[in-house]
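All protein chains of the complex are present and in place, except for one that has been dropped.
As written, the chain order gives the labels A, B and C, with residue 1 at the start of each chain.
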Amino acid sequence: MSFKETISRNYKQVIYAFLFIVVALPLIFPLGLPVPIDQTTRDVYDRIEALESGDVVVMGCNIGAAIYAECYPQFVSIVEHLLRQEGVKILFVDHGTEGPIFTQKALKDTDAYLRKTYGVDFVHLGYIAGGEAAISGICRDIHALLKVDYTGLTLMDLPMMVDIENAGDFTLVLDFTASADSQFWLNQAYATYGTEIAFGLTAVKVPDAYAYYTAGQIFGIIESLKGAAQYEVLIGKPGMAVKGMDAQSMAHLYYIGLILLCNVMYFTGGRKK
Amino acid sequence: MTFIFSALMLAMLYLSSKKTYIPQIREHPGVLAIQEAIRRAVEMGRPICFSPGTSSLYSTKYAGDTAAALTILGYVALEAARTGAKLIVGIAPPTVLPVAEDIVRSAYLVAGKPEEYIEEDTVRFFSPNQWGFATSYVGMMHREKVAANFLFGGHAAEAMVIAESGATVGAMQVTGSTNVYQLPFFLVSCDYTLIGEDEFAAAAYLSPDPVQKGVIFGQDLAKIFCVLILILGSILRTLGIDTISRFLSM
Amino acid sequence: MRTLSKYLTSAVLLVVGLVILLDFAIQNTILQRAATDLNNWAVVIGAFALGLGAYSLIVRHGRMIMRKRELWPYSVVLLVTMFVFVAMGLITGSITSSGYSWIYTTIIQPISSTLYGMNAFFLASACYRAFKARSWQAATLLFAAIFLMLKNAPIGMVISPILPAIGQQVWDLAGSTGMRGILIGIGVGTLALGLRVIIGQEKTPLGGVD
Partner (left out) sequence: MSFEATLSVLISTALILIIYSILYRENPAFRFGEHLLVGATVGHALVIGVFQIRDLAVIKIQSGLATGNLSDIAYIIPIILGAMIYLQYSKTYRYLSKVAIALMISVGIALSIRGLLFVNVIGQIKGALKPLTDINSIVYLIGLVCVLLYFVYEKRASDIAGPLPIFGRYLLMMTMGAYFANAIMGRISIVIGTINFLLVAPAWYLIPVALLIVAADAITRSKKNKQVIEAE
């Protein structure tokens, strides 16, 4: 069997192997391509910059292992940005069973416990089961739905929670997800209480949200790793997302190359297959 | 708005059940594709497989999708039982399992071949987790050498893994979903894809009750109504009147 | 008994559906409570249905092991892992306990994220296999895809700023026409099918013929 035959028989394996190489090389040797900022990301940044002391931000987290690579860098950057804002209160809510793991990780990665006081500046409510019903419960009356926080402390004992009752008290809701709970916030908090909402999403979810963005129902979107990289640049703390963007560029070029190659073969090779 | 739409649908259902107006529905290309895929599988003597999606019965976004997929499953199971194609149904959400079992079991009964339905084997539960489901489904397609693969209902990110593996096995794939994120993948890697509403229309078209076709026309009227509102509303807004926007917000 | 249950089924379909739909139309605390409770009920019943799934798996794989079918050792792996997870979960009593989260992050997490990421590879082979400009429609698909890729990756900007601009145009056009149309269609289709199910016209999603 000649080399050419081997390749044409195992073309998939060759494609896969090259994809590995194309992604791994820029991660080891970064290219340092520039990161242009999208308006959707800037909108989120500007809104958080404009927060005033006493405002309450709800961070909805449905990050699981599968979307970790896309959404976690966004989540960490925003937590970091929120922690820098003086007097802003942060409420963490998890919509996925794996959510608490990543919320706690983010709080640890940003040294939140050292920089701010738990219970005064931020509270982690933990995972709340029940999909849209749960979000509806949070929006209507937190204290009726929950008595204790993630660690088992009584909510009423936490100074920050005394003034927060329903979605009318939330200034912003930022939801990080790849599933329908972003829409639940839209139905429950935006539609009923007019709370401002933004999403941090995986690339696949963005299109749908984009329609809400142009319709003015949400004020910003952080798109996938790209948005995370932009946010890292905006807050001046480049991290894993910025490095990943070089790999993104190379991979995209590779895909375009594959499409072109496929068509060249198709039009020159007698249009078989 | 909700009320207008609902009234349109119910009126069309009523009219067609009374046979006062029977709309002419164009031949659904997706339905033809389903029939062809089953015929091809019978000729090749290889099994066909079906997935009604990974969304549960009470999923707040894809419940309708799951219901449409189950209706289509009713048709596919009946066809398979009649033509003698071996059918394998892969299930992810446990809530769908009893329904799918019931549908397939009774389809075999109606076709007069109850002995060909094997409990726990014709309808297989894989895993409620999308990836557990996807690996099992892909493994099943490889080992059973399926000739046709039907993916309907709310599929999530596992769609691409299943569809590409189906193409590798050489199965003819007919798919449909209302999950707009997965539709492009289906469209690129499968033979025929029912985009969004096509799936509901196919479900109504394939429903055993001929009256159901009347509702397809109800859907058409609702869309034509939307088109009229769009045109009228845009013209009015150009003139500076936003009555329609306010009417919609009600 | 059978007819009674039939009536009960139709009544449940209609009443439950109406309560939830009315809760949306009318602001009323009792309706709201009822709708929330019904939703929770569905979740509880759904949790019971998991037992059906587990039973089905145990029977099928148990059969494979008993008859020593081909690949039976894998069935053993499956059942053992399942029991380990259940035992671990029930003994520790919480999925956030350190023991449970260890097996979770060691087994489920890496495999799921790897499979999710595997999509990238399948996309590559799909690009090579299926993106052929067989017809004008296929060509439209292909060019839209290429311009979007050049918009998304920073490299497009580096090659020429016109490319991302075209990509943005394609993206806006797609979002405002094609996607809107699909979404509206899905809404209408769900309503049509949903109404038929709720009023008991479409029975297949409940199970086969009686």
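Here is the rule we go by: a contact is a pair of C-beta atoms (placed from the backbone, for glycine too) under 8 Å apart; a residue touches a chain by one contact, two chains touch by 3 or more.
Only a predicted model underlies this, so the values are computations on that prediction, with no experimental measurement involved.
Judged over the whole assembly, touch between the missing chain and the shown ones holds for A, B, C.
Summary of contacts with the chain left out: across B:P52, B:G74, B:G132 or B:G176, the touching residue is B:G132. Residues touching the missing chain, restricted to subunit C, are 2, 5-6, 8-10, 12-14, 16-21, 24, 33, 37-54, 57, 71, 74-75, 77-86, 88-90, 94-95, 100, 102-121, 123, 136-138, 140-149, 152-153, 170-188, 190-191, 193-195, 197-198, 205-207, 210 (touch as defined at the top). Think of the hidden chain as still there; on subunit A it touches residues 1, 6, 12-13, 16, 19-20, 23-24, 27-28, 66-70, 97, 129-130, 132, 183, 186-187, 191, 202-204, 206-207, 211-212, 214-215, 217, 223-226, 240, 244, 247-248, 251-252, 255.
In the full complex, the hidden chain is touched by subunit B at residues 1-2, 5, 23-26, 28, 56-64, 66-67, 94-95, 98-99, 101-102, 126-129, 131-132, 135-136, 139, 142, 180-181, 183-185, 187-188, 195-198, 201, 216-217, 219-220, 223-224, 226-227, 229-231, 233-235, 237-238, 240, 242, 244-245, 248-249.
By definition in this document, only the chains that are shown with their structure count from here on.
Relative to the centroid of every protein C-alpha atom shown, the closest chain centre, again from C-alpha atoms, is found for C.
Among the remaining chains, A is positioned farthest from subunit B, on the basis of C-alpha centroids. The busiest chain interface, judged by C-beta pairs in contact, is B-C. Centroid to centroid, with C-alpha atoms defining each point, subunit B and subunit C lie 14 Å apart. Subunit A and subunit C have centres, each the mean of its CA atoms, that are 20 Å apart. Multi-chain contact residues of subunit C (touching two or more other chains) are listed as 39, 43, 108, 112, 115-116, 123, 125, 129, 131, 179, 183. Subunit B has residues 131, 157, 180 in contact with two or more other chains. Residues 25, 39, 42-43, 45-46, 49-53, 56-57, 59-60, 63, 71, 108, 111-112, 115-116, 118-119, 122-123, 125-126, 129-131, 141, 179, 182-186, 188-197, 199, 201-202, 204-209 of subunit C are the ones touching subunit B in the complex. Touching subunit C in their complex are the following residues of subunit B: 2, 5-6, 9-10, 13, 56-58, 63-68, 70-71, 73-74, 91, 94-95, 97-99, 102-107, 109-110, 119-121, 124-125, 128-129, 131, 134-135, 143, 157-158, 160-161, 164-165, 167, 178, 180, 183, 185, 187-189, 195-197, 199-201, 203-204, 207-209, 211-212, 215-216, 218-219, 222-223, 226. The touching residues of subunit B, counted against subunit A in their complex, run 60-61, 131, 156-157, 168, 180-182.
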